[in-house]
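Encoded as structure tokens, here's the structure I'll be asking about.
One protein chain is absent from this view; the other protein chains keep their places.
Going in written order, the chains are labelled A, B and C, and every chain counts its residues from 1.
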Amino acid sequence: MALSVSYFAWVRERMGIADEVIDLPAGVADVAALVGWLAARDARGARAFAEPERIRAAVDGVMAGPGTAIDGVREVALFPPVTGG
Amino acid sequence: MALSVSYFAWVRERMGIADEVIDLPAGVADVAALVGWLAARDARGARAFAEPERIRAAVDGVMAGPGTAIDGVREVALFPPVTGG
Amino acid sequence: MIRVAVQPAAIDVAGELDLHDAGGHGATASFVGRVRGEGELTELFLEHHPVLTAAGLGELAHRAADRWSLAALTLIHRVGAMAPGETIVLVLASSPHRAEALAAVEFLIDRLKTDVMLWKRERFADGREQWVEPRAGDHGRAERWD
Partner (left out) sequence: MIRVAVQPAAIDVAGELDLHDAGGHGATASFVGRVRGEGELTELFLEHHPVLTAAGLGELAHRAADRWSLAALTLIHRVGAMAPGETIVLVLASSPHRAEALAAVEFLIDRLKTDVMLWKRERFADGREQWVEPRAGDHGRAERWD
């Protein structure tokens, strides 16, 4: 399944890219699993996602938790807690 | 004793003057007594001070209550509750 | 910097903001009160005491500056006759901390209604005039700060 994944702030810096299209293996069913899969994939992912509790996500434009399903979605954004205002 | 008395808002309108100097008789010792004396003095005073509970005062530039002594003070301002802001 | 004024001239909000901003503070909260044109109101007249009104505003400003950590404070009240849409009062408070700037503005606007010698008179299209009565809620809001 092809999934668009985008990264923001220090997650983007550590990944070295702003977005990519991933061919997601079966069994990676929710946000937490995606984060774990990215952390295990390579050194950049290991650095970006070393502390999964500091990662927030939006799934198809809606704020999501670690347990949010990603089956059939088009895009996931991964980022640190926001600091606007 | 000569006392400057000034009036504001509808108190001023009902009195028909903005300020006056009063030769205060002995025994008029506090703000409440002054208001009562003005109400008894003439028709304008009776109209302006018909409801003494709606009158506020400043004595020599400091907010004062009905029991504030006016013995020896230079000026008293009499006015309705404020409505600024 | 504390700036307090009681003035019959129109309040120049953008100009006051520029003056106030000179320091480049972290957070600026403000309040602008304007004459509402409800019920065919044609004029609002604001009466003041030549000495005590300015003194009262100055005291409020200093009380706010004692209570919150403020880099700058502006408190301007217009007096005399004004038309619907014109600005009656402007409060600007700046602080490194947004919560302090917001609290100071709220304190000042609440207290202005109850603590400063100012009286509003309304004139309507039919020529009728009336002095504004204080609203019960104003005292409740002002007392929150005691």
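In this section, contacts are C-beta pairs under 8 Å (C-beta built on N, C-alpha and C of every residue); 3 or more make two chains touch, one makes a residue touch a chain.
Given the structure is predicted, the values throughout are model-derived calculations rather than measurements.
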Visible contact partners (per top-of-document touch definition) of the missing chain: A, C
By the document's definition of touch, the residue of C:A81, C:A99 or C:A125 touching the omitted chain is C:A99
Among A:L3, A:I55 or A:A77, single out the residue that touches the unshown chain. A:A77
Write the list of subunit C residues that the hidden chain touches. 13-14, 17-18, 24-34, 36-37, 84-85, 96, 98-99, 101-102, 105-106, 109, 141
For subunit A, the residues touching the chain missing from this view: 6, 8-10, 12, 58, 61, 77, 79-85
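One rule holds in what follows: only the chains that are shown with their structure count from here on.
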Rounded Å distance, subunit B centre to subunit C centre (Cα mean): 27
Chain centre separation in whole Å, for subunit C relative to subunit A (CA means): 50
Geometric centre distance via CA averages, subunit B-subunit A, whole Å: 74
Counting only residues that touch at least two other chains, what does the list for subunit C look like? none
